[in-house]
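In what follows, a structure is listed as structure tokens, so that the remarks can point back to it.
Note that this is a trimmed complex: some chains were dropped, and none of the rest were shifted.
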Amino acid sequence: MANVEKFEIQTTARNQMIDITKYVEMAVKKSGVKNGICVIHIPHTTAGVTINENADLDVCDDIIFHLNTLIPNLKTFKHFERNSDSHLKSSIIGCSQTVIIENGELLLGRWQGIYFCEFDGERHRKFFVKIIEG
Amino acid sequence: MANVEKFEIQTTARNQMIDITKYVEMAVKKSGVKNGICVIHIPHTTAGVTINENADLDVCDDIIFHLNTLIPNLKTFKHFERNSDSHLKSSIIGCSQTVIIENGELLLGRWQGIYFCEFDGERHRKFFVKIIEG
């Protein structure tokens, strides 16, 4: 129970949402915990994690499209790596999510999936899953 | 303590913030937990939950007004349900909040209330409250 499950993924575009729900479910099953909470953490400053629609993939495309409109890669940004847009997206979407566990399952809505959000790919990335029983 | 409290509410506008603090407080009281944390989860992909000012209701109006300006319902969105604006608002505000419990009370600031955020109403909605002692 004290373990943190660590996963690795390869992203394939600069901006991309990847459904990681099944990996989080695997971590819950492996823990054997029936009731508690689950924290998903992204250890990167140009990526994030969100929960959104798991049915029509056009939703992810629309989310990324409009985030890019709101937060373009401005020439006036000072950061020398030229990816401050990616950093701001990370802070707006957030780098962690907490999900309730009930009866050994993630207590998500019918249409909710957990998405790794790449904002500065393509990159080799990690995410962590920690389960607290209670 | 292993229970999840489940609440239902009816929203009455497409975009709306509803103060649910008293329901979360009820769940804390019912649990009898004196110290720990409390996770509020919204199982919908076009709604969210935030913590903000509980005194002047104009703050909620201003928040909704400017969110609508930033994230209009664009005709260029691809999602067939025509509510990608609602989905993006949900990911930006977030579908869960975690609050500290101290001495049997939510440890909120004096002006902080917990708000259910409807972004695609009017709808019949749910929210969940899970308490972890510790």
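Going in written order, the chains are labelled A and B, and every chain counts its residues from 1.
Basically, a residue touches a chain if its C-beta (ideal position, glycine included) is under 8 Å from a C-beta of that chain, and two chains touch if they have at least 3 such contacts.
Not measured: the values here are computed from a predicted model.
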Number of identical chains in the entire complex, 2 depicted: 3
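Please note the rule applied: only the chains that are shown with their structure count from here on.
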Centre-of-Cα separation between chain B and chain A, whole angstrom: 20
Residues of chain B touching chain A in the complex: 1-2, 4, 36, 39, 41-45, 70-71, 74, 76-81, 84-85, 87-88, 90-92, 94-96, 98, 126, 128, 130-134
Residue numbers on chain A that touch chain B, as the complex places them: 34-37, 50-53, 56, 58-59, 61-63, 65-67, 70, 92-94, 97-100, 102, 107-112, 132, 134
